[in-house]
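Report on the following structure.
All protein chains but one are shown at their positions in the complex.
Then we have subunit A:
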Amino acid sequence: MNAIDGTVRQVKTDDTPPPSLLAIVLDTNPHAWAHLSSTLPLSSAIANLLVFINAHLASGNANEVAVIASHSRRAQWLYPTPKGPISHHPSSNGDANGDIEMNGVSHPNGSTTTTTPAKENANKYRPFSTVENAILSNLSNLLSSTTESDLASTPTTLIGGALSLALTHIAKSTLLHSPVDPLASDNPLSALADSESVARTQRIPLTSRILIISVSGDLANQYIPVMNSIFAAQRKRIPIDILKLAGDTVLLQQASDATGGVYMKPERPEGLLQYLMMAFLPDAVARRSLVMPSAGGVDFRAACFCHRKVVDIGYVCSVCLSIFCEPNLPGNLCLTCGSYLSLRAAQTATPALVARKKKKRKRVAGTDSATPSGTPAATTPMHP
């Protein structure tokens, strides 16, 4: 193939660590940031995050970054700026708008970020300022387009959508990075391109990770989409790191645990930069030789599908694996898939503590955290 397209591909043995893509999901829930404004205002968090992003970009020539805002009603790209009709802001200058191709770092393209008039600082490393400009202008656009009715309708953020965006971006970048899947041995071209096969085997794939900076609770609402994203990330070996600045922890802790990421809930959010730099900077390759901080106890509880409650003991449909918080389903049919599902047998018997007298007491399922031997599933193991 080399001869045909005329490009010269040099076979080089590369000892440098593989390029790493960091996808950051920034929870921009205005409620939560307004609440945090006394301790850690959004602006400072953004500034700290920018430093962190610069550190990431600086630690490898080919490193890439993607930033996604998980807002109250939608998930929005902050960097790279999406092209085309999705773009919320018309490009003011006549520069060719579009050729961003999500690879802004290695080939920074000025057109992506020049919508808000900002002078280029000659003293700033160009890739840094590109990212900075894009993020800030997109974020301010996002915030200015947020209406009060948006805020009134929901207290939380669309983390599920943002995670999906991050995963798709990672998948796309991975493909762009090594167009021919080295594992696809049944590729008909692999037999033809003899010389290239050497190069292909030596190409080091992109290592990706996702960092979620979360400030919202109430994520159980999106249990299913988030769980699906988690499993997708697990399959693709993409660690999901969590920096939980506020809110309850139920779902995201599982995300980091399942994917082998780092979970941090800062005691002092003011030291954000330190947390970012110390706990989240190493990429997947570096982590192999490091002991990463972990939070210890992981809350493995699931949210039920019927009321989105987080349950200690749940009931699971044997066909579609939906989780229910109570065994009394209408008509003994699974609410999700409609299969017959009788949960009577799964109910634990009423404990009888007074000998041989007719006592009827109702045991409320899910009031203890210990494991009754009958129901080993859906309980809460806690590490000390």
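Heads up, the rule we're going with is that a residue touches a chain if its C-beta (ideal position, glycine included) is under 8 Å from a C-beta of that chain, and two chains touch if they have at least 3 such contacts; residues count from 1.
Just so we're on the same page, contacts and distances are computed from a predicted model.
Enquirer: From the list "Chaperone DnaJ-domain superfamily protein, putative", "MIP18 family-like domain-containing protein", "BSD domain-containing protein" or "Cilia- and flagella-associated protein 52", give the UniProt name belonging to the chain omitted from this structure.
Expert: For the chain missing from the view, the UniProt record says "BSD domain-containing protein".
Enquirer: Based on the whole complex, identify which of A:Ala62, A:Ala258 or A:Cys306 touches the chain you can't see.
Expert: Per the contact definition at the top, the residue touching the missing chain is A:Cys306.
Enquirer: Using the touch definition from the top, which of A:Asn63, A:Thr81, A:Ser129 or A:Gln254 touches the missing chain?
Expert: In the complete complex, the chain left out is touched by residue A:Ser129.
Enquirer: What does the interface between subunit A and the hidden chain look like in terms of residue numbers?
Expert: Per the touch rule, subunit A residues meeting the hidden chain are 30-35, 37-44, 46-48, 50-51, 54, 116-121, 124, 129, 132-133, 136, 139-140, 143-144, 146, 148-149, 151-156, 216-218, 221, 224, 246-248, 264, 266-268, 270-275, 278-279, 291-296, 305-308, 319-320, 335-339, 348-357, 359-361, 363, 367-374, 382-384.
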